[in-house]
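Excluded from the complex is one protein chain; the other protein chains are retained at their positions.
Moving on, here comes chain A:
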């Protein structure tokens, strides 16, 4: 089923040290109907953009030398950037080994797109995070989207009633 999402009122921030990759993601978003897309090429620029603009969706690379995209994600989720803690965060990274994906998940990302990516996957992820926002978990050790993707039967002890 084709889902229609209006991206025109969604403000995006793309954080990628690779200018061409950032430009491509921006052009794809604009083609999808977005009207406001900010671009930052590093950690400090990203924090400044988050502080001075309204950002509804953050797209970030994990590899942001000399810092890491994970640091940026943690800063957002702990409310240190001024951006709402619950904004959807989408990682777009070539650092796509299992460990990196798990680290990103545990830092509170909403979705992960491994580079290289195709336009269909990019579009689907964007529609997904706008049309189907995920429930948030706020606990002592974690703040971010519910990391459970599946409902598995559980009959062990301590089962919630």
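Methods note: contacts are C-beta pairs under 8 Å (C-beta built on N, C-alpha and C of every residue); 3 or more make two chains touch, one makes a residue touch a chain; residues count from 1.
The criterion applied here is as follows: contacts and distances are computed from a predicted model.
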{"item": "Protein that the absent chain corresponds to, by UniProt name, given \"Hpt domain-containing protein\", \"Acetolactate synthase\", \"Pyruvate dehydrogenase E1 component beta subunit\" or \"Biotin-dependent carboxyltransferase family protein\"", "value": "\"Hpt domain-containing protein\""}
{"item": "Residue of A:6, A:27 or A:146 touching the missing chain in the full complex", "value": "A:27"}
{"item": "Where the missing chain touches chain A, by residue", "value": "2, 18, 20-21, 23-24, 27-28, 31-32, 63, 65, 93-95, 115-120, 122-124"}
